[in-house]
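With one protein chain held back, the other chains of the complex are shown just where they sit.
Then we have subunit A:
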Amino acid sequence: MTTAMVEKYKAFYRLLNKTSRTLVDRRFRQQGQCARGGSAASGLDHRPDAVVEQRVSYLGCPKRGLWTSARASLPSFVDGGFARDYPMNRCRSFGSVAGEIQRSSKFATLNSDDVAHFKEILGERNVVQDERLEAANSDWMHKYVGSSRLLLLPKSTDEVSRILKYCNSRCLAVVPQGGNTGLVGGSVPVFDEVIINMALMKQVISFDKISGILVCEAGCILEDLISFLDNQGFVMPLDLGAKGSCQIGGNVATNAGGLRLIRYGSLHGNVLGLEVVLANGDVLDMLGTLRKDNTGYDLKHLFIGSEGSLGIITKVSILTPPKLSSVNIAFLACQDYLSCQKLLLEAKRSLGEILSAFEFMDSVAMDVVLNNLDGVRNPLAPTAHNFYVLIETTGTEESYDKEKLEKFLVGSMESGLISDGVLAQDINQASAFWRLREGVPESLQRAGAVYKYDLSLPVEKMYDLVVEMRARLGKQKVVTMIWFEMAILLYI
């Protein structure tokens, strides 16, 4: 280990310390737990002295052992060496599962009376204990499997409130579940928590054509909302690869970023109101539809990104931008990581207001996609390119935008920032480019077992992590990275 590498890891830890947020119960024993790796229990806690979930928050939230896996794969002196220099006992602690998590005895176990009571509230059909329970117990990556024995499908806020009130009185642990497309195991039970799936609450309540404000229930699938808005001439401010299955309630609860973050900003800016049911069954109606509302405290921000630990989101009111007609996409190749960073800066400067997406993937990711997905081909010549960048612009004037994009691309090519590139000529080609980028998680899954990390690092240091990990893990493991704006997803 060279000093340079040690310094790099120290920077990594410093950043981790500064940015981690946590919900910590003061009575929880932190120091011993954190330095060595304590245990974390998940699920909604109904009692104040129960162990509260700890989270490390980067851009996503690696829970359940991912942090320890990351630490385990870093050199061992790291733990002993400078983790001590950065004591983690200032209410900034990391959840990790170095030891086995124990199911807390404070939570009750489900019995047949409970099931009967739920059947009374929801009706026979929406209390599920058959094969669908298996799918609900397992996450999209098939990495985490819970052992819940009950899946509930409420159809209205009132039903959710009654379920939670009952669970609170019985001290039954609960896990809210949306589309179950999360990649970090947050949507499935750890032990036998009751799963409350919002899939049946999928009505669009209202849409105001003038302001573009959409009010809908939390179980609406993102793609359905996008098609609905398409007919009205609007578009959702977020777009993810998982849009065919993910639900808007889950997106809000996880503060999903997505492909259009660079253009429309995060959900904190776009969500205007929420209706949430708290753990004890109280319904908190914060479903405002005003662009600006300074009455009282803006509590909805606590729920955005809370990942189901504070309450279950039942209705969302979201601001939708108008659909702009001229969309252009370019797929580019860069020789090294520094060029990619410079390209991002140059894109923001030259393309300005029309830039709507900037995605990066490296050659390993491209190979994995080409090998594992059908019907995709590399738009660039087969000569090896090290990095690929996808740039999308959205604007109102087709010819003006195309001219601007071409000027930027030609300029970048002449200055050597990009080594090759392709401009999509129609919507089919554009979808093909997006398929390459959005298909990375899917194709990695087909390639083998995946460890996925959502990390935030200083931009210059980002790719160094991949190089380091490749050196450490050796040739058998595929280490690759994709980025959108400032966040990176590191796949191992």
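Convention: a contact is a pair of C-beta atoms (placed from the backbone, for glycine too) under 8 Å apart; a residue touches a chain by one contact, two chains touch by 3 or more; residues count from 1.
Going forward, contacts and distances are computed from a predicted model.
Student: For the complex's missing chain, which UniProt name, "Electron transfer flavoprotein subunit beta", "DELLA protein", "NADH-ubiquinone oxidoreductase chain 2" or "Defective in cullin neddylation protein"?
Tutor: The record for the missing subunit names the protein "Electron transfer flavoprotein subunit beta".
Student: Which listed residue (A:Cys171, A:Leu338 or A:Val410) would be found touching the missing chain in the intact complex?
Tutor: A:Val410
Student: Based on the whole complex, identify which of A:Glu124, A:Glu353, A:Asp374 or A:Asp426 touches the chain you can't see.
Tutor: A:Asp426
Student: Looking beyond the chains shown, say which of A:Pro379, A:Gly395 or A:Pro441 touches the absent one.
Tutor: In the complete complex, the chain left out is touched by residue A:Pro379.
Student: Going by the contact rule already stated, which one of A:Glu134, A:Asp208 or A:Asp230 would touch the omitted chain in the full complex?
Tutor: A:Asp230
Student: Out of A:Thr109, A:Ser325, A:Asn371 or A:Ser415, which is the one that touches the chain we can't see?
Tutor: If we include the chain that is not displayed, A:Ser325 is the one touching it.
Student: Where does subunit A touch the missing chain, residue by residue?
Tutor: Per the touch rule, subunit A residues meeting the hidden chain are 230, 325-327, 330-332, 377, 379-381, 398-399, 406, 409-410, 413, 418, 420-429, 431.
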